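Working notes, beginning with the structure itself.
In this view, the complex is presented without one of its protein chains, the others remaining in place.
Order as written gives the chain letters A and B; numbering starts at 1 within each chain.
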Amino acid sequence: MTSYTEYLTITTPARYEIRDITAEVERVRRAANLHEGFVLVSTMHITSSIFVNDHEPGLWQDIWKWLETLAPARPDYAHHNTGEDNGDAHLKSILVHHEVIVPITDGKLDLGPWQQVFYAEFDGLRRKRLIIKAMGE
Amino acid sequence: MTSYTEYLTITTPARYEIRDITAEVERVRRAANLHEGFVLVSTMHITSSIFVNDHEPGLWQDIWKWLETLAPARPDYAHHNTGEDNGDAHLKSILVHHEVIVPITDGKLDLGPWQQVFYAEFDGLRRKRLIIKAMGE
Partner (left out) sequence: MTSYTEYLTITTPARYEIRDITAEVERVRRAANLHEGFVLVSTMHITSSIFVNDHEPGLWQDIWKWLETLAPARPDYAHHNTGEDNGDAHLKSILVHHEVIVPITDGKLDLGPWQQVFYAEFDGLRRKRLIIKAMGE
């Protein structure tokens, strides 16, 4: 088994942002030069997520409205007693999940026709890191 | 590392359906002939999910009612401006997640006594594909 790891640094200019990182995942696969295997894409933070879905700005609007309904920004989280104000970001991160596995088959990311990989930031305006780790042969 | 990949095609006769695909995952493990490793089971679509839980029809009813509460079918999603009508299916897919990893130990799928692997369709009546990819030794 060969393995190849890169770290991606993202500082979003807004507190909340969805960013398509499929090209970065493909770049790592190419650098790893794997024919069969997978890429683990995982945020290293507890206030952001990685997910796979559609590159469609209307959908992203729906996702933001939906997340705000299910895990709203509110002042009264117990987590805020630590001085933080990002309780909602932790819950959103758990809801959307912090990692995905992208299969590599025959030297290509084996995604469906509309599948793209996204980074979702729930507490931006600061430097965050993701790990993109390709493993296989 | 050895790797073996199959694609499963599913066309559900209903828009919403939960289908037990554990036997298919086991079939791929057997074909891959792996002793140690894992099987990645991942939908290639953005309006369906893969999850692990219980084979119990009452529970599936509860899951449908629950998903409809948390991510309801509604006419007013921004995604529908593209001509689509499946905004709820994208949100349900993000909620339930699109992939699972099933460990292989000692030549067997290493699932707990009640764990089964399910495909959840949120926008059926058309041909969908899953990837089942076994990796290990």
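We take it that contacts are C-beta pairs under 8 Å (C-beta built on N, C-alpha and C of every residue); 3 or more make two chains touch, one makes a residue touch a chain.
Note that this is a predicted model, so its numbers are computed, not measured.
Among B:20, B:68 or B:137, only B:137 touches the chain that is left out of the view. Of the options A:12, A:53 or A:93, the residue whose C-beta touches the omitted chain is A:93. By the touch criterion stated above, the residues of subunit A touching the omitted chain are 1, 3, 5, 40, 42-46, 70-71, 77-82, 87, 90-91, 93-95, 97-99, 101, 129, 131, 133, 135.
Counting the whole complex, the residues of subunit B in touch with the unshown chain are 1, 36-38, 51-54, 56, 58-59, 61-63, 66, 70, 95-97, 100-101, 103, 105, 110-115, 136-137.
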